[in-house]
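Every protein chain of the complex appears in place save one, which is left out.
Right, chain A next:
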């Protein structure tokens, strides 16, 4: 009997070592943690329940029958983050380069199936050289199985990908279909084809970092939702994100005790909007001042800065925030910002997270670049996402809400539940200057008359009251009391129920 127990112990010890101490040291040498260390930091201490520790591959080609490491290059199981269940897989670069075999993929599929069945998020830690070439199509089939599960799980349980090493070729499409992708600066990259192939095909000289590093994907491509300095920080921030997310689409977003005053008055917000309507201000200040404890988890902070997306809590409960940012491009809507916000709104709606929209938008960005690249359809994504969302939607217009962009930004017409406006709001088809130029074209040569017309338009429309008279704004509120108003608004919407007509699925303009 003791021999049998001892064998378990020995086998576990061997599995723990993964690819062996030399490879572990090499991994550390690259500034990376091992697959196990990552799981350790991601989960509550001692909470990891491992599955398939002893799974090995079944390949017998190219001498693979002699190399059969326990676990087959991926560690899978479940554990808890602050006591809440999550499923996790962590690819082990020290074992056969973390390459994906049929069994490696099967292990991932197993926990994904369990995650969906039991309603818990899936967190994937990617650090893999790619398909296991020795296995040929078996490996590709494995990828396919994972992809299919990513699709099935989408909107059922949150899926988070942490890219902590290479992730290239077809492998990128699994993270691509998850809800959030986070990367580690300088030690991770993602691309469909690597620098060598790029060089052969297009003659472009590019490094892996330039082609698919964290900076590229957080600033240029928007493939990644955030980047962190190192593994430790990335894992800690992933835990912080999970604290905001519901476990699945059947449960409500989490609530936790909060140490903030629901009625907190922020008198400084009364002066947030500058006297000069063309002067920017930082919308993040408003977000920080209304959030519980000033805590804002920003998503895609480095991309399309003209719109802000992320999570806050009000009275301890998660709320998704979408906010125009006047500091960047005057907060205009364009292709990038519409895509960024649309995806965020749809995530919130899928997981019953109420949405707060903070509006200061001068309209859509004009120009051939925008039109040629399809701002019509991309802009429509955000409109569509808002219009189909059935979660509680509360909107605050702080300053400009012009034209079509006004309608898009969770207006009353897009089933906004509660729409507030600050006294500084200007809800109109366009700014007074532009409107005058169209309405009084014949007087354009006369600066005096034009000024008078502009003043007239401003007096008529550069305020929230025309919209309020029609009920398009539910109430005009004092900036300083915004937090209290929002807490009460969302509290009043806790019982909201709204159904969409039956359909197989919608046809959002992708």
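A few comments on the model shown:
In this text, a contact is a pair of C-beta atoms (placed from the backbone, for glycine too) under 8 Å apart; a residue touches a chain by one contact, two chains touch by 3 or more; residues count from 1.
Basically, contacts and distances are computed from a predicted model.
Chosen from "Ribosomal protein L11 methyltransferase", "Pyruvate dehydrogenase E1 component subunit alpha", "propionyl-CoA carboxylase" or "Na+/H+ antiporter subunit A", the protein name that UniProt gives for the omitted chain reads "propionyl-CoA carboxylase". When you scan A:68, A:256 or A:455 for touch with the missing chain, the hit is A:256. Touch with the chain that is not drawn comes from one residue among A:148, A:271, A:369 or A:498, which is A:271.
Check A:237, A:388, A:437 or A:456 against the missing chain and you find that the one touching it is A:237.
In the complete complex, the hidden chain is touched by one of A:12, A:84, A:377 or A:415, namely A:84. Contact residues of chain A toward the unshown chain are 28, 31, 33, 37, 40-41, 44-45, 47, 80, 82-85, 185-186, 228-233, 236-237, 243, 246-247, 251-252, 254-257, 259-260, 267-272, 275-276, 279, 281-282, 285, 292-295, 327-329.
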